[in-house]
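All protein chains of the complex are present and in place, except for one that has been dropped.
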Amino acid sequence: MTTLKIKNVKKVYPNGADAVKGVSVDVEDGELVVFVGPSGCGKSTLLRMVAGLESVTEGEIELAGRIVNELEPADRNIAMVFQNYALYPHMSVRKNLAYGLKNRKTPQAEIDTRVSEAAELLQIAEFLDRKPSQLSGGQRQRVAMGRAIVRHPAIFLFDEPLSNLDAKLRNQMRLEIKKLQRRLKTAAIYVTHDQVEAMTLADRIVVLNAGQIEQIGTPAEIYSNPATTFVASFIGAPPMNMLEATTTGESLEIDGQSIPYSVKHSGRVQMGLRPERIKIVNGEAGFGFDVTVLEDLGATRLVHGHIGGQEITLAQDADLPAPSGHIKIGFQPDDVLLFDEATGQRILT
Amino acid sequence: MTTTELEQSASVPHAKPAPSRKTFGGVRIYDHVVLWFGVFLMMAPLVVAFTTSSFDHVLIHRQGMQFGWGDQFSQTYSTVLNQQGGFTGEVTGWLMTQNSFILGIGFAVGKIVISMLAAYAIVYFRFPFATLAFWIIFMTLLLPLEVRILPSYEVVQQLGLLNTYTGLILPLIASATGTFFFRQFFKSVPNELLEAARIDGANAWRFLIDILVPLSKTMMAAIFIIMFVVGWNQYLWPTLMTTDETYFTLVRGIKQVMQNMIGADIPKYNEALAMAMLAMIPPVAVILIFQRMFIKGLVEQEK
Partner (left out) sequence: MGIIAVFFLWPAAEAIRSSFFLEDPFFGNATFVGLDNYRVALTGSDYQRTAWFTAVFTVIVSLMSLALGLMLAVSADRVLRGKSTYKTLLMWVYAIAPPVAGLIGVMLFDQHIGPLVEFVALFGWEMRVGVNYWDTGIAMIIVSTWKQVPYCFIFFLSGLQSIPTSVKEAARVDCRSETRRFWTITFPLLAPTTFFLLILNITYAMFETFGTIDLIVKDQPGNSPVTLVYKVYRDGFRGNDLGGSSAQSVILMLIVLALTIAQFRLIERRVHYN
């Protein structure tokens, strides 16, 4: 079954800005879908339209079998976790959790059960009578999630919930969100601009750019089969190398150096190559490469340099001897991704 | 210039220890002198007024204002508080004090309610004519009652509200001074809080009562203090509005005292000053006791 259907939804602001230009996505039961993209790509607007915080200009949003376009947020059976948590500062944790239920006239006994269940689940039972200001960032994060959980919603909406935490806590909470979502088996949309969060959390990723979907797929698909140059360079760290190259049908040429490469396409192309798929080769055929800077990251080492006039980065095991000066690099033809020079669309080989 | 100086002092290990220490001491003495001078200017008139009020009026008339301590203190003050004054003889100092408190508190509370609602409407509602309403409220902000005093009087007269507390307080409230405070504060409340409340099923009214009012508590207290002082100190409007002496406030009473002095052979300076002291004590006490909150609230308008 499908929890949420977003059908060709558009958002035009009164000032004429086109925030979302026709997007369709389905979220299946129990699935965690991540919307990822740079700031201003429309991902938050889309989420807020699902929440009912923004009106829908065109298209339909169907949640649990009914069209919710015109419903108030409170009537949509959704729960949302905000970037800055949006906890009510003057209410205790318990009251924060209960506030939404009270407004829906849930019986007190039921409220108590749900609050203690959620508190148990999130290990915040001991803080229930504190005010948000007496909690640490991580604890506030949990309370914000607790407030979402007690509602037993059809879908969770997360709006960059981890961006206010420090790096270490962020990794920890990321894992917890995933575990929790698996356990509750509730569908969720998670909005982030952080591609690492997207890769680690998602069942499926929706990559958005300039109000449109660039690609929808599992993290593995997105990583290894990006549909456009945008997706290719947005996902993965360090980002994929993008080089200007020319194909003739039998060979691939970069800045005057060429290797044999069989492909149906001929002409100028954008060539994508993951840094970790590039190897340093000795002597034999390969591209001449000038090393400029090395970055040691512990387990891996990034080698920055250029082929002719084009910047390129490769990743290697830090145990290997550090390269320097003029060396040769090579890669498997299978690892090369070609994109149309003008449209940025993938050319399937 | 400065850079070279720095470089020099860096290159010479034991550069002259700069006369900074001396200047600092000098500056401090200068500052204290300035402040003592300021305190003298501010406080001396009050001290003289206070000490003089403890003397007999004949003595004051003969020898001028006094700096010592007279023997008429308790007698003067009890006269001012208890003696039935005015033409009708119905008004005492106590009654005026009571009226002043009614005006001060009523004004402050009314102001808070009105300006909070106005600010809420401005910040959170996108209704038609919002811009127009916004401008009207802004205009009221700086159109003090003093400039519209005459027509306001006519309106209150037509409504039959002369010599009532309602007529005394309502027209004073009808300006948007406090709106600025609340508007500023409401704008600083993160939008997500409103959104979270909407998802939690709170309507506009609930959001105001459940979230904004509790959040504004400190703000409201600060505004209360400021507005209490402003209300207490109202002069022109009460002067026009209240012809019935039982509605006189202390500040209004000052005018009465002055008028009584004009005709007298030997004016009762001591009683006039005692009255001034009484009219001064409550607002001064309030701002001094709640000093921190008062300052915070006051400077908030600038932001």
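The letters A and B name the chains in turn, as written, and every chain counts its residues from 1.
Keep in mind that, in the parts below, a contact is a pair of C-beta atoms (placed from the backbone, for glycine too) under 8 Å apart; a residue touches a chain by one contact, two chains touch by 3 or more.
Keep in mind that this is a model prediction, so the values were computed, not measured.
In the whole complex the chain that is left out makes contact with B. The residue from B:S54, B:S152 or B:S216 that touches the chain not shown here is B:S152.
The hidden chain makes contact, of the residues B:A118, B:M227 or B:M293, with B:A118.
Even with one chain removed from view, subunit B keeps its contact list with that chain: residues 2, 5-6, 23, 27-28, 30-32, 34-35, 38-39, 41-43, 45-46, 48-49, 52, 60-61, 63-65, 114, 117-118, 121, 133, 136-144, 146-156, 170-171, 173-176, 229, 232-236, 239-240, 251, 254-255, 257-259, 262, 269, 272-273, 275-276, 279-280, 283-284, 286-288, 291, 295, 298-299, 302.
Throughout what follows, only the chains that are shown with their structure count from here on.
We define each chain's centre as the mean of its Cα atoms; on that basis subunit A and subunit B are separated by 55 Å. Remark: subunit B residues 190, 192-193, 195-202, 206, 210-211, 214-215, 217 touch subunit A in the complex. On the subunit A side of its complex with subunit B, the touching residues are 51-53, 72-75, 78-80, 82-91, 99-100, 103-104, 147.
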